[in-house]
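A single protein chain has been removed from this complex, and every other one stays in its place.
Each chain carries a letter (A, B, C, D and E) given by its place in the written order, and its residues are counted from 1.
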Amino acid sequence: MLHEVSLVRRTYFSAGHKYESPVLSKDENIATFGACYSEYGHGHNYILEAEVSGLLDQKTGMVMNLRDLDIILKKITTPLDHHFLNTDVEFFKTHVPTTENVAIYCFNELNELLPQGTTLRRVRVYESDDLWAEVVN
Amino acid sequence: MLHEVSLVRRTYFSAGHKYESPVLSKDENIATFGACYSEYGHGHNYILEAEVSGLLDQKTGMVMNLRDLDIILKKITTPLDHHFLNTDVEFFKTHVPTTENVAIYCFNELNELLPQGTTLRRVRVYESDDLWAEVVN
Amino acid sequence: MLHEVSLVRRTYFSAGHKYESPVLSKDENIATFGACYSEYGHGHNYILEAEVSGLLDQKTGMVMNLRDLDIILKKITTPLDHHFLNTDVEFFKTHVPTTENVAIYCFNELNELLPQGTTLRRVRVYESDDLWAEVVN
Amino acid sequence: MLHEVSLVRRTYFSAGHKYESPVLSKDENIATFGACYSEYGHGHNYILEAEVSGLLDQKTGMVMNLRDLDIILKKITTPLDHHFLNTDVEFFKTHVPTTENVAIYCFNELNELLPQGTTLRRVRVYESDDLWAEVVN
Amino acid sequence: MLHEVSLVRRTYFSAGHKYESPVLSKDENIATFGACYSEYGHGHNYILEAEVSGLLDQKTGMVMNLRDLDIILKKITTPLDHHFLNTDVEFFKTHVPTTENVAIYCFNELNELLPQGTTLRRVRVYESDDLWAEVVN
Partner (left out) sequence: MLHEVSLVRRTYFSAGHKYESPVLSKDENIATFGACYSEYGHGHNYILEAEVSGLLDQKTGMVMNLRDLDIILKKITTPLDHHFLNTDVEFFKTHVPTTENVAIYCFNELNELLPQGTTLRRVRVYESDDLWAEVVN
């Protein structure tokens, strides 16, 4: 009965952004991104969902201590929460802050910080209830 | 059995904003608004909820035609959706775009547009699942 | 500290319907109801929300026994659940089954069945997450 | 355009409880409360919703500072969160911790702590998505 | 850092249906489907969730343009929305419109329409918050 189990945690952050590719002209940006492109941008309530798997610690019954996971997730979301992604986060100066790229960014950041013995199975970033991106390991 | 009934409709828009009062200094703004103040702002998925009441049209069984209500609500949300409130909407150049003020703005706009025989009972604006403002008529 | 308190209970039912007024011609029905009118109808997952208020029973700490309320609500929803409203429920043979009329129907049915000492404050019927009707006592 | 506006804030706590009236015998408790009575109790994820109204501060656009409201709400939920209500909270030693009584308790606690110029319009306590109690001022 | 990413989009439609197998007798239909079988049917608010994966376009940061995906999804849901599945959609004249079959139908329709370079990873169809079917590629 040695199951591998996943623990999934949701956290929240609110950020501003605009869809504007530095390698496209203004007209190309408008043609590609429509309403998502605009001079001062707009914003969303994002959800970050992290799935961490591993064998259970038989003494504690946990994949990893939830308080440790929460501390790690806080490290990821603090530079994003209540910020404007295009201007305030280095990665998004060269990558359009689409939901897909926000998910890749969070996946890579998280993957660095998880403790040994655990695996980052999957990261989901929701831009709204009806749109999200997922990176699977 | 002549009931007054309310019809409530939810619509959605995503907007950027920052909490910055033009009559406060930068330090006072930071002291008052904390993380909600920042140079480039952040953003949210807003929900606008409008409650319209009246007597039922006995032939149609409706307080008002839902398609008309949807057209009116679209008129309200179009200038807000995918925009940055502080810069793109006249009202928010002189009013901090708090949830409270967004609700007052939507209430006043809606109140102008509803057809005779209906009453705007209440407007709610959600900034997140955990925070909203309400104006009652 | 004798508070009046409200207890609110949600229940669910799935029903079919079509918007078709018996006093309108086919063309008038289409003009009035658009996609909500069609020959065989469509359907929804409805939510019925009942708010019952009264003084707390000091011994039990309850406005009314929840199991009694659930039995009453079941009596209301059973003739609706998994039925086609226009054909299967007497009231909707002469009233278009709009969200407003479904709310009025549920309010009247419930009002008959609640025990003495309680008041039916309000009934809400949701046709979707984004549309509902409310009858206030 | 001096609107009174309400600000509503949701907070969360998880608590254990059992429905057991000290003035009823064991058999009467079982007859009254059914599955909600049991020796070791069970528990819920509760939601506390507080509606605070007042005139807007014209400088800040706020009914009251949200950070102050959050501090007050934290004072209310800390003694409840991750506790067993019947044993760990004085009030529930003499009041059955029904949803109704939890709402009354939260209403009274909150009412003491709100700043001048604001009114506690309403408190809601959810025991589940389908059951809640409301105290209106 | 060439990640494969999934983009997931939710859309909504409301439809009527009844569970009635053409190869079963009326009694067998009732025995098999219970309340889901009835002469005039009932209905639901369905959710269609489509997961599309591919490599990111480095210029736009997107798996595929969301507006194109929305147009494709609209093509799928238009013949279903506000219709009665058993009578109005060819496929459901020979397949019982269970959640499973609605998911298979949507998967096959979608799979035809996605652009080159993308893969339809998975389709989910929700009949309610508590019941859904999933087809994985």
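One rule holds for everything that comes next: contacts are C-beta pairs under 8 Å (C-beta built on N, C-alpha and C of every residue); 3 or more make two chains touch, one makes a residue touch a chain.
Because the structure is predicted, anything quoted here is derived from the model rather than measured.
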Chains still shown that are in contact with the chain withheld from the display: A, D, E
Absent-chain contact - pick from D:E4, D:D57 or D:D81: D:D81
Touching the absent chain when the full complex is considered, from E:L24, E:I47 or E:L113: E:L24
Residue in contact with the excluded chain [from A:S6, A:N108 or A:S128]: A:S6
Residues of chain A (touch criterion as defined above) contacting the omitted chain: 1, 3-11, 51, 56, 59-63, 65-67
Touch list for chain E against the chain that is not drawn: 19, 21, 23-24, 32-34, 95-101, 103-104, 107-108, 129-136
Interface with the undisplayed chain - residues on chain D: 12, 14-17, 35-36, 38-45, 81-84, 86-88, 128
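Rule of thumb we're sticking to: only the chains that are shown with their structure count from here on.
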Equivalent interface to B-C, taken from A-B, C-E or B-D so that over half of the residue contact pairs match: B-D
Chain centre separation (chain B, chain E; CA means) in Å: 33
Centre-to-centre distance between chain C and chain A (centres being mean Cα positions), rounded to whole Å: 41
Residues of chain A touching at least two other chains: none
